[in-house]
Structures are given as C-alpha cells and as structure tokens.
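Of the protein chains in this complex, all but one are displayed in their positions.
This part shows subunit A:
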Amino acid sequence: MSRLQVVSGKGGTGKTTVAAALALALATAGKRTLLVEVEGRQGIAQLFETEALPYEERKIAVASGGGEVYALAIDPELALLDYLQMFYKLGGAGRALKKLGAIDFATTIAPGLRDVLLTGKACEAVRRKDRDGRFVYDYVVMDAPPTGRVTRFLNVNDEVAGLARIGPIHNQAQAVMRVLKSPETAVHLVTLLEEMPVQETADGIAELRAAKLPVGRVIVNMVRPEVLDEDRLELVRTVTRSSVARSLSTAGLGGARRGGRAERLVDPLLKQAEEYAERYALEQEQRAVLGELGLPSHELPLLAEGMDLAGLYQLATELRKQGIA
C-alpha cells in the first residue's frame, strides 16, 4: 500500500470528498493519516464542518478503531517562507521579500516553483519520522488539482529542470520526484459514470503513464443505485399502461380507471423509467470504457441525503469494505 495517495479527478466529480473518505478509511486501527489540500479552497474544512484550516497540521477526525485524521491546507507562500527560513535563516529579509512581492512572484509566477513547494511539503510529511524512528503519518492523502492539470503538477521535475538547473529548488524537485515516481506513491482518479469525466480519466491516465507517474485506481463516485434491473427495463418497453395503472391502484394509489389518480401517474412514471433506461445504458457503456483501462476500479454510492459528515464516514466504510484501505 503506497504511503502517498494522490487523488485527482475532473471538476465536479467529488475528488475532495473521495480524498477525505480515503484518509478516514486508511486511519484504521490506530493508524494516523494526513489529508493535504493544495488549492487553497478550504474544501476539507467545509467537508468536516470545521472553521478554515490554518497552515498547520491539525487533527480533524477520529476514525473507527481509534485512527486519527490530520489535515493541512498548504499555503504556497507560507511554505516558501518556511523553506527560506529553514535554509537561509532569512528573518527580516524574508519579510522584505514578501513586501516587494517576491514571494508572490516566486510562488505564483515562477512556473513549477509553486508546485514543487506544494508537493515538497506533502513528500516531507510522507518521510517525516518521530524520535523513535517511526513514520509520523502512516499515510498521506493529497487532494490534488483536477485531472487536466495533475500530471503537470506532479511532474515538477520536468517543469523545474529546464529553469532551475542548479540550486536548492532543483535539489528539492529531484527529491520530490524520487518519492512521486516510486511505488511509495499512487495516483487515483475520481470519475462519474458520464462520458466527459470518463474520457478525461482515460486521457489523464495516458498522461500520467507517459510521465512515468504511478497510476493507482479508478474511483467511480456518486453511482446511482440500480433500481430497475435489465429484466424490468425490458418489461418497461412492453408493459401496458392499464396493467401498471391497476398495479398502482392495488398498491393503494387511487383509481386505475382513465383519469383516476393511479392512472394519471402511469405516464410520468414510465417516462422516468425511460430516462432511467437511457442513463442506465450510458452508464453501462462508460463502465465498459473504464474496464478497458485495466486498472482496479471501485464504486462509491450516490448519497441520497447529499454530502455531509455522516456520509463521509459512510463512504470511508465503503472504501474499506472494497479493500482499498
């Protein structure tokens, strides 16, 4: 099991949710995980229903079996100042740099530098050990940028190599890449059973593989429950309206006669079933496309009540059940 678990996915697929659920799932039996956010969106805080996370590692949840989840929202500017402090003991000069906009410049404009700082911080957490020589975190889960940008984000080496050919940033990039391209890392992609996200997932996997980054699993999120199976969908096409009306009436929903309350439900209910059938067929197609990717794949259910803290624990349990953690 890789110790750095990177979670990406197309926008709107719920990758922050999946990352958080994964962090919870991995925090079993006294294990400790760190959930890292890199895009300054405070998505983790919203999900765990806490106030905005500062730039420090902070316990946000206790998982079943006594495991703990810590969270960290990495702020690239503060990470750079940290870094400067660590290597150069800059003190006042650091503040001067900030005032001038050099920190902004370095973290926002200097391409790749920002990403090195973000991934560098996560890799540092992966490698960090306590006084007894044990890893401080058993797992680090990163809520990474979306699929379209994740390869570039992780492949900092290429980005930075052309620019900073020597110096600490160069060295840092090398160290980061050693972790990211090793089996210590797994990059998971979250998708929905819809055409565009699946296409993007396939593209993303190809890009990750081309960059020799370790692809982990495909996690299909928000999978709708199967309400009507193939047999029933077949019957939907041939069933008579009146027999459905009678059945509805039997169930206590009013008269089956034309204009009766049960009868008036038939058309809309059958229409909903047709929509369901269309989507069902599309979903099956997309499942097949995902199947061809040759990666372990998992499915997480759509939560009927919407996403909340309880739902997060439910998804974590589901991930555990499916053996991802």
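Basically, a residue touches a chain if its C-beta (ideal position, glycine included) is under 8 Å from a C-beta of that chain, and two chains touch if they have at least 3 such contacts; residues count from 1.
Simple rule for what comes next: contacts and distances are computed from a predicted model.
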"ABC transporter permease", "Cysteine desulfurase activator complex subunit SufB", "Fe-S cluster assembly protein SufD" or "Anion-transporting ATPase" - which is the UniProt name of the missing chain: "Anion-transporting ATPase"
Message: I'm checking contacts with the chain that's been left out. Which of A:169, A:189 or A:208 qualifies?
response: A:169
- line: The one of A:11, A:66 or A:296 in touch with the missing chain is A:11
Field: Hidden-chain contact residue, picked from the options A:128, A:212 or A:271
entry: A:271
Task: Looking beyond the chains shown, say which of A:59, A:178, A:279 or A:321 touches the absent one.
output: A:279
Interface with the undisplayed chain - residues on subunit A: 10-13, 39, 41, 46, 84, 87-88, 90, 92-93, 96-97, 99-102, 104-106, 108-113, 145-146, 148-149, 152, 159, 162-170, 194-197, 199-200, 224-225, 227-228, 232, 235-236, 238-258, 260-261, 263-265, 267-273, 275-276, 278-279, 282, 304-307
